[in-house]
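With one protein chain withheld, the remaining protein chains of the complex are depicted in position.
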Amino acid sequence: MKLLVLTIALALPTAAQAEPLNVQASNDVLAMFAQRLAGDAATVTMPVPDGIDPATWQPRIAAIAAVQDAGLIVLNGAGYEGWSTRVSLPRARTVDTTHGMDAELIHLAGQSHSHGAGPTHSHDGVAPVVWLDFSLAARQAGAIAAALTRALPDAPVAANLAALQTDLADLDAEAKALGAAMQGQTLLVWQPGYEYFGRAYGIPLREVTFDAAEPPSPAQLAALDAAVADTQARLMLWDAAPPPDTATALAARGIMPVIFTTAANPPEGADVLGMLQANLAALRAALDPA
Amino acid sequence: MTNALFLALAYMRFHRIASAALIMAIALIAAVPVGTRVVLNASENALGTRAAATPLILGARGSSLDLTLAALYFTDAVTVPVTQGDADAVWDSGLAMAIPLHVGFTARALPVVGTAVDYFDFRGLAVAAGRPMAQIGEAVLGAGAAARLGLKPGDTLVTDAQNLFDLAGAYPLELTIAGVFAPNGTADDRAVFVEMKTVWIIAGIGHGHDAVQSVNGQSVVASPAIQQFNRITPENIDTFHLHQNTALLPASAVLVVPYDAKSAAILQGRYLEGDNPLHLIIPATVIEGLLQTLFRIGRILDAVVLIVGAATVTAIALALSLATQLRAGEMQTLFRLGAHRATIAKTIGAQIAIILSLGAVLAATIVIPLAYLSPQIAAMLVAAAP
Partner (left out) sequence: MIAIYDLMFTFTNGGFRLAVPYLEIAAGEHVAVAGPSGTGKSTLLNLIAGILVPERGTVTVDFRNIAALPDAARRAFRLQSIGFVFQNFALIDYLTVEDNILTPARIHPVLPLTLALRARARDLAAAVGMADKLARYPARLSQGEQQRVAIARALLMRPRIILADEATGNLDPANKGLILDLLFTQARDMGATVVAVTHDHDLLPRFDRTIDFRSLQGAA
């Protein structure tokens, strides 16, 4: 009898402590969503190495194999993961968070650019940074929640989703207020990636492509001048602080750079939601310096 | 009894050819019907088990049997394909998992099966060496295929040309072996698994280029000197593309795995109408019908074996009887020397018993390994391409 009780007692903790679900997300925003939704029931990681832009990451075989082994693979879709067209992923364990949003996706003209020091490329067809439209981000979170509910039926995914969507709704409301406050002012953007933000919150955007590390070329400055002349824009969204020469050129033209990150690949340990909130705060501060 | 055995063995040793012939005949008359029944049962089991493990199959409306055999045993029997879009529609319904399958191409006479990695999870295929396929151009071999071809992870395998004179169609593609599955005693053991995108490249729907030119840094114009590759390498993999919308690309069949019984019922209702170009079949039902036909044939075979067996047993009994009669002089001698009736009977009986026993043992040496290997034999028989 004692042996039976001991055996049961030893077995119970083991049954309660099931192995966390291995979730692989293609960028930090989606990783944050997945972690908030699954809580302790999942271990969420990004397969993209530090310092590499997830949008341009080309995985090696070992990385693909690690992704394949995941219990759930979270993708942005909308052409964000260029590598996904040539790799073999288990569809039953993969959630394309923009699947079914064909009507909401923004189609591009195919312009070349680079992300930071990354390679020059073009996102032919579709703009991928969907989550900056916080209502679409909420739908992405919903897609992840549906997949996690199937994989972790005992986890409080629904409750976690409600909390996350509340936070995203707050961001959406703040962004709408900002859009209203801008009263049709055009925002300059240093490269593509802000399309959904502009569309969702009624903010016209004008792209003037600059390099993240190089000083501006005369052609770039001429394009800037033309854009300012056309739009009277005085704010320019940057993913990070512009290079000194570029900052000087902007200041000379009365243009204030506003740090507005996509949060797709923030520094280690960064608070992604906080970064998105900081984006809006920075824009708010830029609109109303006083 | 020892002496009776001695005399019996001495007789058999002296008439070794006749004795061996009798033993062989007895062994065959026992082993052949039992062995065929064992293999037939194993085949029926294999057919039934594999069908039962596959809930539904979606395919172009037509022969259910052809569709089932193509989906379960990778036969090239399907003439009208479905599309990837048909599989996507099942996924999008939220009612089931849909695993596309493409068959028809071969590599050194073994079936090249285009599918998704979900197939491996569904069939419980475990990698014994290497890893599952990670990207286009890679293949994973069934255990039997790897053994037959003598290939291991890292080796390459070129698909077979479909038509020597098909200049614009499918052309051989060199595949890189990523892994080998552990044997599982099914048709999967003999297959060469690739991604659906890979099989579309084999079909010529997609291809890569070695050099492209850009005009004014904007539009891309292919150089007239480009070479269509038959090998996917790290250098050219990103140039591979498909020329059609993925949703329109062909598959031979789609394995449909409903999430629950209600989902299965809903799905079956959607494809029930006769004017729907697709139909959703239950492979277990199709195979059951096939097995009933096999069962009827099996019964005829049993009757034939019974008749032939009875004739053979009669012939063997006659041979033993004649042999005994030929020994009448010997028996008379033993009688005259004073042998008891039982001694004479034991001598004859021992010979018959030894012949029957050795025949039974020989039959067992045939039947027991056959029974042990019957699942593999059955898998080979049902998986053999017509």
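Going in written order, the chains are labelled A and B, and every chain counts its residues from 1.
The criterion applied here is as follows: contacts are C-beta pairs under 8 Å (C-beta built on N, C-alpha and C of every residue); 3 or more make two chains touch, one makes a residue touch a chain.
As the structure is a computational prediction, the values presented were derived from the model and not from experiment.
Although it is left out of the displayed model, the omitted chain contacts the following shown chains in the full complex: B. The chain that is not drawn here is touched, among residues B:Gly94, B:Gly150, B:Gly274 or B:Gly338, by B:Gly338.
Across the entire complex, the residue among B:Ala10, B:Ala109 or B:Ala182 in touch with the chain not shown is B:Ala10.
On the side of subunit B, the interface with the absent chain consists of residues 3, 6-7, 10-11, 13-15, 329-330, 332-343, using the contact rule stated above.
Heads up, the rule we're going with is that only the chains that are shown with their structure count from here on.
Look at where the CA atoms of subunit A average out and do the same for subunit B: the two points lie 48 Å apart. Remark: subunit B residues 91-92, 97, 116-118, 121, 131-136, 138, 195, 197, 217, 237-238, 240 touch subunit A in the complex. Across the interface of their complex, subunit B is touched by residues 58, 61, 64-65, 68, 85-93, 99-100, 112 of subunit A.
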